[in-house]
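Report on the following structure.
What you see is the complex with one protein chain gone and the rest in place.
Read from first to last, the chains carry the letters A, B, C, D, E, F, G, H, I, J, K, L and M; within each, the first residue is number 1.
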């Protein structure tokens, strides 16, 4: 179990856990926001443009935290500075 | 337990856990959104086109986090850069 | 405990856990969606075609995350690239 | 503790855990759907045919995730490719 | 601690855990369904035949996941293929 | 710590855990059903025969999962095939 | 740490855990049932005989799962077949 | 760490855990029952005799599971058959 | 780490855990009962004597489970039969 | 790591955990009781004397379980009989 | 790792955990009480003196359990009798 | 791993955990209090001075438990008596 | 497993966990805020400018805690002072 292998296995495990744990919060938050949007549309159909516009901005904000996790997972897999340092030495 | 085996077992375990943990949030969020859509349809049948259109956009947003997990799991199984590095050395 | 055995046991354990953990979210989400559909049908029987059509699309979306897990579990059991690599070397 | 024994014990433990963990979600989801169906029947007895038909389709969808788990548990006990490979070598 | 003993202890522990963990979900789901049925009967006594018939079908569906667990536990205790293989070799 | 002792201790621990974990779900489910029955009786005293009959059938269904656990615990203590095999060899 | 001691300590620990874990579910379930009975009595004092009779039958059903645990704990302490086998050999 | 010490420490730890874990359920259940009784008394003061009588019977039933735990803890401390066997040999 | 020290440390740790875990349930249960009593007093001030009398009986019942834990903790610290046996031998 | 040190560290850790875990339940219970008292005062200002008197008695009862924990923690730190025995031998 | 170091590290860790775990309950309880006070003030502004006075007494009671934890943490850091004994020997 | 290092690492880890765990309760409690204050303001705008004054006193009380944690974390990092003792010896 | 490798693996794992755990709270909080905004828009369409402005300020506040986590994760990956110290020595 040399150093290269150790960093490889920790990178694989971390990348998977990062995106899987990081998807729980955003998915639940978006589900709640969408559910509320649909109930609002049913209650006040005339406000549909305002509601859907606010919904999409909100979904984008919530999605941003999921994207942070995805970015970190991709960095760990494809642009890992520690991995580059180890295999270049 | 050589290095190739170690990376293989950590890749298998991580791929499975990534998609299984990553499916909890999206499934619950989508279930909540669909449930709200159906209640809205029953309350305001005239707004059905707006409701279903907003629902599908919302479901797609929620599904995106599940797809992030699926993509990472597939990368770990079929396009794992660490695995490729180890078996080519 | 040689390498082939190690990969076999991790594959068996991961496949089982993937589908069992991955079935919790979709089952709860679908149950919630179905429950809401039935309450909606009782409240507005005239909207039955729209409700059931939306329900089936929603159930299919939720089922998709369960199917991701099932696909990964099947890949790990029957088309495991790491297993194929180890037993062919 | 040779290789055959190791794979046997991991197969037994995984099969049991797969079906037991995998039964929690579907059972709760089905219970929720049935409870909602009964409340709907009491509220709108005239819609009984539509409600029960939708209920059975929904229960079948929820049951499908439990069946995925049962199938994987049966594969692990009776058609385990890793077990077959080990005992044939 | 030879191989036969190992498989025996893992079989005993798995059988017990399978049925005990597997009984939580169905029992809660059935309790919820029965509770809803009784409230429905009190609200609409005239629909008693439809409600009780739907209840029994639903309870049977929920019970099915408990029975999967019971079947797997019985297979592990009385028809365990791995145990048969080990004690016959 | 010979083989007979090992199987004995795992049998004792599993039997106790099986029935104790397995009693949580049924007890909560039955409590919920009984609570709902009493509320229904107070709301619609005239439907008492139907309500109590449905209650007892439902309690029996819920009790069945507790009995599965009790049966498995008794099998593990008094009719354990693995124990019989070990002490007869 | 000989065999007799091992079985003794596992028996003591299992007996205590069995009854303590096994008392959570029944106590909560009975508390819920009693709470519902009292609310029903306040709402419909005329139905007191029916309510209390149904309550006592329900409490007995819930108590039964606690008694299963107590019986198993007593068997493990005072009529443990594994203990009898070990100390007689 | 001889056998007598081992049994003594496991007995002490088990006795404490049995009564502490076993007090959670009954205390919460009794709290719920008492809370419901008080609300019922405020709603229907005329039914006070029936309500308090039913309350006391219910509290006694819930207390019984706490008493099972207390009895087992006392047996483990003061009438432990395994301890008696060990110190008499 | 001789026997006397072992029994001393396990006694200290058990006594602390017994009373701390054992205080969670009774405190929450009593808080719930008191909260309900105050709401009832506000709703029906004329029933104050009955309500407060029932409250005190109920609090005493809930307190009893906390007292069981306190008694066991005191026995373990000040009247521990296992400790007495060890230090007298 | 001699015996005196062992007992000292277990005493420090137990004292801290006892009071910290033991403060969760009483604090939540008291918060609930106070919240209910304030809502009751707002609803029925004329019953203020009865409400505050009952509140203080109830808070004292809930506080008692926190005081049990504090007493045990103080005994473990300042009047620990096991510590006294060890350092006097 | 001599005795002085061991007691020092256990004291540091326990002090931190004691106050951090011990702050969860009181903070939540106080938040609940304050929230209820504000709702009561909005509902019945005329009872403001009684409400705020009762609130402050209640907050002080809840704060007392947090202060117990703070006192124990301070004793462990600055007046630890076990530390004093060890460094004086 | 000498003594100075050990105390340093336990101090770093404890300081971080103390403030992070200790921030959960106060943040949730303050969020609840603020939410209730805003709802009260909307319901009774005339009582704004009383409500905001009570809110700020309550927030300060809740904040106090967070500050206890912060103080302990700062003591552990910058005024740690155990660290001072070790590095001065 | 030399020092450079150790710091690399702990940095990778910590960066991933920091952003994944740190995304749960903000995502849920933002989802709740967006859901409330949409319900408010449906209830009072005339207040849309005030509601959306307050929503965006609130989302930014909640996002700030997610950004703290992202900043720390980035510092750990790309500007880690401990890593720089180790590889420069």
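The definition used in the following text is that a contact is a pair of C-beta atoms (placed from the backbone, for glycine too) under 8 Å apart; a residue touches a chain by one contact, two chains touch by 3 or more.
Please read all numbers here as calculations on a predicted model, not as lab measurements.
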{"item": "Hidden partner chain, residues of chain L it touches", "value": "1-2, 4-5, 8-9, 11-13, 15-17, 19-21, 23-39, 41-43, 45, 48, 52, 55-56, 59, 63, 66, 69-70, 73, 77-78, 83, 87"}
{"item": "Contact set of chain M toward the excluded chain (per top definition)", "value": "1, 3, 6-7, 10-11, 13-15, 17-22, 24-26, 28-33, 35-37, 39-41, 43-44, 46-47, 50-51, 54-55, 57-59, 61-62, 64-66, 68-69, 72-73, 75-76, 80-83, 85-86"}
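Operating definition for what follows: only the chains that are shown with their structure count from here on.
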{"item": "Chains touching both chain F and chain M", "value": "none"}
{"item": "Centroid spacing, where centroids are CA-atom means, of chain B and chain I in whole angstrom", "value": "47"}
{"item": "Chain H and chain I: spacing of chain centres that average the CA atoms, whole Å", "value": "10"}
{"item": "Of all residues in chain I, the ones touching two or more other chains", "value": "1, 11, 13, 15, 17, 19-21, 24-26, 28-33, 35-37, 39, 41, 43, 55, 59, 66, 69, 73, 83"}
{"item": "Chain-level touch network, classified as line, ring, star, complete or other", "value": "line"}
{"item": "Every chain pair meeting the contact rule", "value": "A-B, A-M, B-C, C-D, D-E, E-F, F-G, G-H, H-I, I-J, J-K, K-L"}
